[in-house]
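Step one of this worksheet: look at the structure below.
One protein chain is absent from this view; the other protein chains keep their places.
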Amino acid sequence: MSSPETWTHPEPGAVPAATAAQPTPEQVIAGLRATTEGGIELTQLLTPEGERVASPIFDGFVSDIGAEQLRGLYRDMVLVRRADREGNALQRQGQLGIWVPLLGQEAAQIGSGRALRPTDMAFPSYREHGVAWARGVDLKDIFGIFRCTDQGSWDFQGSRLHPYTIVIGNQVVNAVGYAMGQKFDGKVGNASHEDTAADSDEATITYFGDGATSQGDVHEGFVWSSVYDAPVVFFCQNNQWAISEPTERQSRLPLYQRARGYGFPGVRVDGNDVLACLAVTRWALHTCRNGNGPVLIEAFTYRMDAHTTSDDPTRYRLSEELEVWRLKDPIERVRAHLTRTEGADQEFFDAVDAEADEFAVELRDYCVNMPDPPPERIFSNVYAEPSPALDAQRDSYLSYLAGFESTAGEG
Amino acid sequence: MSSPETWTHPEPGAVPAATAAQPTPEQVIAGLRATTEGGIELTQLLTPEGERVASPIFDGFVSDIGAEQLRGLYRDMVLVRRADREGNALQRQGQLGIWVPLLGQEAAQIGSGRALRPTDMAFPSYREHGVAWARGVDLKDIFGIFRCTDQGSWDFQGSRLHPYTIVIGNQVVNAVGYAMGQKFDGKVGNASHEDTAADSDEATITYFGDGATSQGDVHEGFVWSSVYDAPVVFFCQNNQWAISEPTERQSRLPLYQRARGYGFPGVRVDGNDVLACLAVTRWALHTCRNGNGPVLIEAFTYRMDAHTTSDDPTRYRLSEELEVWRLKDPIERVRAHLTRTEGADQEFFDAVDAEADEFAVELRDYCVNMPDPPPERIFSNVYAEPSPALDAQRDSYLSYLAGFESTAGEG
Amino acid sequence: MTATMSRDAEQAGQGTQTLTIAKGLNLGLRAAMEADNKVILLGEDIGRLGGVFRVTDGLQKDFGEERVLDTPLSESGIIGAAIGLAVRGYRPVCEIQFDGFIFPGFDQIISQLAKLHYRSEGRISVPVVVRVPYGGGIGAVEHHSESPESLFCHIAGLKVVSCSNATDAYWMMQQAIASDDPVMFFEPKRRYWEKADVDTTAEPGPLMASRLVRRGDQNTTKRATLVSYGPQMRTCLDAATAAAEDGVSLDVIDLRSLSPLSLEPVFESVRRTGRLVMVTEAPSESSISSEVAARVQQECFYSLEAPVHRVTGFDTPYPPAKLEEHYLPDLDRVLYAVDQTLAY
Partner (left out) sequence: MTATMSRDAEQAGQGTQTLTIAKGLNLGLRAAMEADNKVILLGEDIGRLGGVFRVTDGLQKDFGEERVLDTPLSESGIIGAAIGLAVRGYRPVCEIQFDGFIFPGFDQIISQLAKLHYRSEGRISVPVVVRVPYGGGIGAVEHHSESPESLFCHIAGLKVVSCSNATDAYWMMQQAIASDDPVMFFEPKRRYWEKADVDTTAEPGPLMASRLVRRGDQNTTKRATLVSYGPQMRTCLDAATAAAEDGVSLDVIDLRSLSPLSLEPVFESVRRTGRLVMVTEAPSESSISSEVAARVQQECFYSLEAPVHRVTGFDTPYPPAKLEEHYLPDLDRVLYAVDQTLAY
């Protein structure tokens, strides 16, 4: 009784159903317990060793990705990882209040992020620095969040990357609302033929974690999008952990199968395979743009660092786990592939590394020189329209502050 | 691309997925649009014409239901319907503020309610008068809710029927918590063999509607119960409507299939077939008691009356729909079966009707004589422990009131 | 919008008409939808049924299913989707069916709706209106008679308003929709059927302002100020009339804007009368009535001849409706409070 199909034809006398406490081996492999195995339904185009695997279903979605494009994806991942490591370092040196590392999730974020068209919209969670990069957001604008000088300062509408959201899962319904708007605006289903999508067609993607799938809002997003055929891709990065809790605390089944209950496609992709993430996300966006409604993608990946710089993962997970996942590193497999199959030489890799070094310096310089916001900021933009009551609070506080200054001046 | 199985193996070049706006005929029949067809996976033991249909899976769960027991179920349904009609009448006559009719849902409620053991627990929504009856609750104690004298006044713990809940779906997580408690108390999985359940084993059932399935809390209940193997039966009465909204506003797929995404069984039963509801619920409770965790039952039924006495369904649904469902009346099919197959005669039916008449009179008498609660009630039981602040509010209000009386006495 | 327009469509902008509050809201919504095709309504049963109070009656018929959405039964989804639509450039108006059902959508209101403009440093506006029929007095079962407005008054970034008459219903609804800020719009459901003459041509003053609606006789020695809003305005106006017969002269102020508060008219009045009775059916603890009292004692310290007196719902859950006449402030309780404050 371990396959969902049979659960709609229950056999009361048959063997007991698998339970969360006693999962079947099949369930364990499918991702119930933290594991490196994605199971047989995992879509992979590049093996950890860098070999290209054919996929009749998804190859068509990356037919334009040649050696040059692959180098681009490699560079994206290296730069983003370097920025991420710099974030960690800056936090350790007291330049940031906290850092939320993406280490290990570069492929999931770059692959999906690069699948977007400029007109598509993205609603991130808080770890999506790679997506931000792919959207063309200057990563400097991310650092203010973690330095606690601001709450995100890029051009949200221009870049079509919504602000980060920290309350787990609650951006998901916002993304669905946005996608409904795309549909109401006539930006969906304009293609003359199923194989194409019109240039004017749009879609939305939203990012969340394995832990987030337990939240009511994610469910409500699933319901709304399927009922309104909203063009939204739910991109769940299953990095195996929600802080200290493994995925088994959230589900009996592999998470991509959650979509089955709502009547829209759910697929699992190797989240450490940038090519597969690109292909599968492109396919999903295509489906959305054509008016078929939502798609759930589970990117099976791993959080290789702590949850945040405040976290100490040695308290809850074994280092062996990390070792096994290191062998599946998202960057290494592209490097291997480029070297073996696409003739990339050391010079190329050195050049990318050098660029990354420069990038890190640039970020650091920016970050350490970031000015504190003025106290007025506390009171600004609470409302779009003026509020005399709040203005009075501001004025009174500022004149109180000025009092100190003048006293200081006198003293 | 209309079957969930294929959605985990997407074929990007294939025909487009069905959408909510353009459902496949199969989806329509399966319950996407309000319909009388439950689809091929509907479990039915008694046809609308009263014929007994064999079910290798479920027959074993009603092998003890002979002619006498069926008469009992018939009587249950007739009495409950009569109480329900009396509720409507009392509201029309100004004796109740509102009434929430169960007309058409008698089989779903009596079948599932009678499946419970005394030690099982039930968490109802607000329409479960039939469940209350089956739990042995005096229906008089329901009427105060709708007369607005109280908010339920039966012995909640003794009857193991929790108070009615009006906020849609939010009792579902409470039920799951209770079921977790049953498990922690060692009241689950004590049978020596899979076919039986130990006398000490318990389970919980919770009731909600088709509309409720969209709420985040119902989802969180699904997640928690599957993760903790909580012995809880989710009994969804799909009566085709959430006030004025048909089920298609809530889901693309038949609702019982929602369970597929969580990894526990979901079944659809003919909600107008009391025998099938009894059998399927007994099976589900059995599964729960044995420690296999939750089960979702979708009882495919119909709300034959208005949403409440405040509602006017002619504004949003066609009377033809009601006509078709009348042919599937839950009481009529048992009556036909008893007459044709079990040799029940007119005398039996007359006796039940007479009992129902008496019952109605009794309820009416009780109801119209129900005293208003005293003003002190406003202040009592806000806290389990005394609150001086609130006592002061009470005393001040009561002495204010007393002031009127003394003035009135003087005047 | 379909070609055949209902009669209502012609009713907006036609000079003075006698309207109920419900109809005023309905015509206000209609006018806003006609003026801006980005205005879109979301809610449970608001389309085909026209809402359980018929406030959206006829709108889906005239504006179509993509502008008046019968949504899934999911309040977090309603607010959350509205936010997304607002980010996309729409001006969504959500209906929460009853006061007690707003809580499943609370997180979206607090964490997203109220904060997006602030956290984005003004780059994103979320002009969402959340309509909440609120308050008791309709003989309903649980969760259908609550007054949760104080909770929203505590949250920065939200505008909280309440109308008390058909004219305000008509105009404030349009002003709320036109506002670039999120607005919690509390509708006094038990007054939905109260009528007034509404001039649908002359737009009145600003949305976020309190209003002195009755000025007491300044020559009387027994004077006080009554402050209220929404459903209790009727009670206060009746009390003022009754008090006048007894030689007590009351200023009556309709707060209209509950947050941010605009208390100048209150201060001005209290400085004249020296006495304030604040009336609301919401519970008193940590509430809007506490706020008014706190602010008035601060601003009018030397003018007050008696402490600010509050007449409120009790600090209990809303009781079974058979008891609501005791729970809800009424004419007698207001007059009694006035007497008490005068006797101070």
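Here the chain labels run A, B and C in written order, and each chain numbers its own residues starting at 1.
Heads up, the rule we're going with is that a contact is a pair of C-beta atoms (placed from the backbone, for glycine too) under 8 Å apart; a residue touches a chain by one contact, two chains touch by 3 or more.
From a predicted model like this one, the values you see are computed outputs, not experimental measurements.
K.L.:
Return the single residue from C:24, C:188 or C:283 that touches the missing chain.
P.N.:
Of the candidates C:24, C:188 or C:283, C:283 is in touch with the missing chain.
K.L.:
Which residue among B:76, B:128, B:217 or B:245 touches the omitted chain?
P.N.:
B:217
K.L.:
So which of A:67, A:166 or A:354 would be touching the chain we can't see?
P.N.:
Final answer for the missing-chain contact: A:166.
K.L.:
Please identify which residue in A:87, A:211 or A:293 touches the non-displayed chain.
P.N.:
That would be A:211, which touches the missing chain.
K.L.:
Since one chain has been left out of the picture, which residues of chain C touch it in the full complex?
P.N.:
Counting only chain C, the missing chain is touched by 100, 103-104, 106-107, 110-111, 114-115, 118-119, 142-143, 150-151, 153-154, 156-157, 259-261, 283-291, 293-295, 297-298, 301, 304, 306-310, 314-317, 344.
K.L.:
Take the complete complex as the reference. Which residues in chain B touch the chain that isn't displayed?
P.N.:
Those residues of chain B that touch the unshown chain are 123, 150-153, 155-157, 162-163, 165, 167, 170-182, 184-185, 216-217, 220-221, 223-224, 227, 380-385, 387-390.
K.L.:
Residues on chain A that touch the omitted chain in the whole complex?
P.N.:
97-98, 126, 144-151, 166-170, 211-212, 214-217, 242-245, 249-250, 310-311, 315-316, 372-373, 375, 377-379, 382, 389-390, 393-394, 397, 400-401, 404
Following the convention adopted for this analysis, only the chains that are shown with their structure count from here on.
K.L.:
Centre to centre, by mean C-alpha position, how many angstrom separate chain A and chain B?
P.N.:
Centres of chain A and chain B (C-alpha means) sit 41 Å apart.
K.L.:
Compute the distance, rounded to whole Å, between the mean C-alpha positions of chain B and chain C.
P.N.:
36
K.L.:
Tell me, which residues of chain A touch at least two other chains?
P.N.:
216-217, 220, 223, 227
K.L.:
Residues of chain C touching 2+ other chains?
P.N.:
Each of 71-72, 74, 76-77, 104 in chain C touches at least two other chains.
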